[in-house]
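First the structure, then my questions, so here it is.
Heads up, one of the protein chains got dropped from this complex, but the rest are sitting where they should.
Take a look at chain A:
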Amino acid sequence: MATTKDEVLEGLAEIVNEIAGIPAEDVELDKSFTDDLDVDSLSMVEVVVAAEERFDVKIPDDEVKNLKTVGDAVNYILANA
């Protein structure tokens, strides 16, 4: 599936908006999920499950702890989708 970085960022922004209520335009590559976007460890599980479905990618539980920023998640999705 040919997905661009911008498309993944836009998709993640929609997911974070849905789950944490953060305006989509505030979801930027350098933002930390926990520190900047009010996504706690439970909500992060929701973000991961929604991202898996949306981008047709598997994000193993062990990998989630490495996804600290939105950029980390975008890069992982681009590399594995």
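Convention: a contact is a pair of C-beta atoms (placed from the backbone, for glycine too) under 8 Å apart; a residue touches a chain by one contact, two chains touch by 3 or more; residues count from 1.
Just so it is clear, contacts and distances are computed from a predicted model.
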item: Identity of the absent chain, which is to be given by its UniProt protein name, from "Xanthine dehydrogenase YagT iron-sulfur-binding subunit", "Amino acid ABC transporter permease", "Sarcosine oxidase, subunit delta" or "3-oxoacyl-[acyl-carrier-protein] synthase 2"; value: "3-oxoacyl-[acyl-carrier-protein] synthase 2"
item: Chain A, residues in touch with the chain not shown (by the definition above); value: 19-21, 38, 42-43, 45-46, 49, 52
